[in-house]
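Removed from the display is one protein chain of the complex; every other protein chain stays in position.
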Amino acid sequence: MSYSQEVNEPALKINKAVQKKRFTKKKLIPYLFILPSFLFIMGFLFYPIAMVFYYSVQHYDISAPYYNRFAGLENFVQIFTQDKLFFPSLLNSLKWVVSEVGLQLVFGMILALLLNQTFKFRGMIRAVAFVPWAISGVLASVMWSLMFNEHMGVLNDLLMKIGLINEPMAFLANTSTAFGAVVIAELWRGIPFFAITLLAGLQSIPNELYEAARVDGANRWKTFIYVTLPQLKNTIILTTLLRVVWEFNNVDLLFNLTGGGPAHSTTTLTMYIAELAVHGSNFGYGSALTVISFGILLVFAILYLRLSRYEKE
Amino acid sequence: MFSKNKKVDRLLTFYLPLTMMLSFTIFPVYWTLNTAFKPEGDIVQRPLQYLPINPTVENFAMAWNNVGFAVFMKNSLIVGISTVVVVLICSTLSGYALARFEFKGKRAFLLMLLCTQFIPRSMMIIPLFVIFKNLGLISNPLALIITYTAIEIPFTTILMSGFIKNVPKELEEAALIDGCTKLQSLRFVVFPLLLPGIVATAVFTFIYTWNEFLIALMLTNQQSKFTLPVGLSTMMGEFNVNYGALAAGSIIALVPAVILFAYAQKHLVNGMGGAVKG
């Protein structure tokens, strides 16, 4: 007995060591897998973001370096107490995000439901319907400014032919129409993304569910409400969340079509930041605004995921 | 009688709305095409021509030869394809880690991915400028490839992890029992099943790089290194905007993306399905 014990003990030790080694190696694998992504993000996204946070408490103006100094919370105080553009632009951001994401969801859903049916040339028509997604902001701006033009724009021509208007409208130059005009142009570009993800979601709904609904005598509307929508819940939550964040930060069309004007009527918070970053040179102040918008999005994302009970039945 | 009703029903609930949606989609593209084929003087001519009366390909020749769209196209392809390759490698690996492992810091990593989306790109330009100046990469396509990769990784990682979750774990385990290593099982078992997801990720990334404007504008100085959107914007500089050539340039920039879509749309829908179902 004692003999065998003596022999076995070292072997056991070796075994344990091997196990431990395997264990640590196994533990390391996920970290190795995320390492490349982690490095890219740390090096090229995290550093710029950290800079933004750092500069938000500085007076940093690249065209007037001699004003530069530590500012503490001065930038933030100025934003909340003196900035005449901050609250209006925040309100515009809200209007922008709600109208874009809301309308894109509704029309994206309609398009997805249509494209989910069987019909001739389905592949080709789907490809055509998704095309606006592949069009860049610069390009879309060119297209829409051609159409919105007061003198040679085709929209004016069509509306006058139908008799809806008597004289040409300057869609992008009127404080009451500019916002709506850009919303439509962005809607055009945004619907396909929703349509694609929703269509994908629709295709993974088991057919039996529809069969059961038909047996129960549910009409189209009821089937949609009680079968389709619940099945699409997670898709809708994730897509709208991503879209809210993206649309909040999206200024492509605003920048090119109206430049935030006329008279700031299309200046969203991100547009305001972009204007400061590209045309102004007060990087510190722009950074402080960015930190605020970062905070808003973070709080929104957390609340949205909590309240919508994402991935919970 | 019944079949007639059905036809009317189909017309009202299917063909009519589909036609309306598609007209909204197609009209701007049609108008751009229409403009691209008109000689310069006819574009501003009233009454508007809904089809070009004197069609011409002059504008296309102008954009391709004089403005240098051939070069822009080449640059965009180089940047786009390289970014797609790097993004696919990184996001497949990290997506796999998120889908298959529980590890410390997973939530923190996820949060980090989400937070990167909260900063407007315009604010990142100066810091990026500093980084690439120090690396000596200003006006170098590598700077764009690196930046685009970093920007695309967060979303594509989530996309990929969603898709990997849908590949049954048992298949992988079976491969491991058969004596494959972890990487081999990834290569031979998971990868083929992932193909639609990979196509979706690739298309998503490619479209982004193909269209990105602001960063490309700020990080490239030489015309010979411009990507398509930046090249397109040079046509809007100076005094006169040559709408015909601009429209022709837009159409040229659009063609590769449309071909890609026509080819990949099926995978795109399937791939996204895997990812967003969660």
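Chains here go by letter, A and B, matching the order in which they are written, and residues are numbered from 1 within each.
Keep in mind that, in the parts below, a residue touches a chain if its C-beta (ideal position, glycine included) is under 8 Å from a C-beta of that chain, and two chains touch if they have at least 3 such contacts.
Throughout what follows, contacts and distances are computed from a predicted model.
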"DNA 3'-5' helicase", "Transketolase", "ABC transporter substrate-binding protein" or "RsbT antagonist protein RsbS" - which is the UniProt name of the missing chain: "ABC transporter substrate-binding protein"
Contact with the hidden chain (one of B:V167, B:L186, B:A200 or B:M218): B:M218
Residue of B:L33, B:L48, B:L176 or B:M236 touching the missing chain in the full complex: B:M236
Absent-chain contact - pick from B:I125, B:L144, B:L228 or B:A264: B:I125
Residue ranges of chain B at the interface with the undisplayed chain: 44, 66-67, 125-126, 129-130, 133, 138, 217-218, 221-223, 233-242
Touching residues on chain A - with respect to the absent chain: 61-67, 149-152, 167, 169-170, 172-175, 178, 258-265, 275-282
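Just so it is clear, only the chains that are shown with their structure count from here on.
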Chain centre separation in whole Å, for chain B relative to chain A (CA means): 15
Chain A to chain B touching residues, read off their complex: 27, 29-31, 33-34, 36-38, 40-41, 43-49, 51-52, 62, 107, 110-111, 114, 117, 119, 123-140, 142-144, 146-147, 151-152, 154, 157, 188, 191-192, 196-197, 199-201, 203-204, 220, 234-235, 238-239, 242, 245-246, 249, 251-252, 270, 273-274, 277-278, 283, 286-287, 290, 293-294, 297-298, 301, 310-311
Of all residues in chain B, those that touch chain A in their complex: 13-14, 17-18, 21-22, 24-26, 28-29, 31-32, 35, 43-44, 46-48, 89-91, 93-94, 96-98, 101, 103, 106, 109, 112-128, 131, 146-147, 149-151, 153-155, 157, 182, 207, 210-213, 228-229, 232-233, 236, 243, 246-247, 250, 253-254, 257-258, 260-262, 265-266, 268-278
